[in-house]
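All protein chains but one are shown in place.
Let's turn to chain A:
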């Protein structure tokens, strides 16, 4: 349905129009009935072509008619000589062009044109390219036309270089040509693809590769040329998003390698917790646990029943296998599907042990961008800062600078990043809550990095206007967490991944749901003052945390419940220090 602007008419004009419409309707119905009758009768002739032509001219999305027309043409092919067939299909192309003039976005028309070119004894790809050029000059965003162009280019063997030059011309004449930038992103990897290596050292791309994965990246040399192209574009018009999106893609990089990021063992619980670099289904990835050289039969379970697909999985070792602290044990977790494993040694006298790559080593928060060439990124940051001096209110520039700073040195640039976020929220106020959410995520990431740098297991992020929690799979080893004075509303199921948590402080938030406080084996103390916990049933999940003895619920609406203390002592009998 296409936008039609209103136009006022007189009564007489209305009457004339009505008569004309009736005439048209009669003709349409007549033609349609004739066509269907002919088709039922199996008549594949010239008259059929005429009739369908009439109908399709005004109604190009009648799929059955295109199919009938194709049947007729195929039949006529069998009756004609080759040069006549050529003429037949060429006139078909004229017909389609006429239809396209009426409706340049008709799926049926473009599809039929592709089909015709497969039947033409001698397709004229130059003419087809010309058609694309003309269509695009009328509407450069017509994606039907772009799709058709890709087909023409493929069939006729137009070189990637030529098409790149085509995009050069389009982009050169108008930087704001989003479709051209897009097309360029699909051409570039074909020109000089980056060699593909996956963890099994195969060189073929996986069938489900997306344009962001390795096989679609560009080699470094071409990359630098592209940076320049993007610079020219956004320095000329910093407010046009095309070049910025393209630039971000250029700066980007493949997903990091899949691996086991952390193994944690506890003697007391005889429990093993494993964190993966991405969510998995433990049952289907070929996980094997080997204890002191002996493979163990274990049942893997997720931290919370709602997390079927999770980065953290748990299992229990056979009773007595590691409980004696005078014994040393060696544990290996094999992720056979990805040909990787992780060892963890549990020493004599130690109640627990772990083995982990730090977030820094994993390039966890930096792997958005290509870190090997930090000199290049540094140069790009300088360019963007130059632009920011000229255009201090430009949101694209601010966003890109934030991205670059996080890639280069998230902790070192923390203060600047926060300032830029503040500016962003002012210049693009419509999206300020989205930017707040992004900022919360970055603060969490930085706190994780600081925690690792200080080699402590205490995570503190109070009074930071946090609206959501993320990266909880990175907090497997944390013993103390302080989330007080934020804007959190839930402790989601993912919170149950904090298997080592002993103390939780989350006062002065807006927490209603405690779903994630589920089977946390070491949790002893929980403080939830001044939140929004309303019902006793919201607290039932705490009963699964069998070491919980201290609970502070002051300042919650649940106070309105009658006999609160006795109800709580029923569902949480182990809690001895209760503050209401």
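FYI, contacts are C-beta pairs under 8 Å (C-beta built on N, C-alpha and C of every residue); 3 or more make two chains touch, one makes a residue touch a chain; residues count from 1.
Criterion: contacts and distances are computed from a predicted model.
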UniProt protein name of the chain not shown, from "Histidine--tRNA ligase, cytoplasmic", "Isocitrate dehydrogenase [NAD] subunit, mitochondrial", "F-box-like domain-containing protein" or "Geranylgeranyl transferase type-1 subunit beta": "Geranylgeranyl transferase type-1 subunit beta"
Listed residues A:59, A:321 or A:569, member touching the removed chain: A:59
Listed residues A:125, A:178 or A:354, member touching the removed chain: A:178
Candidate in contact with the missing chain, chosen from A:77, A:124 or A:147: A:147
Where the missing chain touches chain A, by residue: 1, 3-6, 21, 24-25, 28, 32-33, 36, 39-40, 58-64, 66-68, 107-108, 110-111, 141, 143, 146-147, 150, 176, 178-179, 182, 185-186, 207-212, 240-242, 245-246, 248-249, 255, 278-279, 309, 368, 430-431, 433-434, 436-437, 470
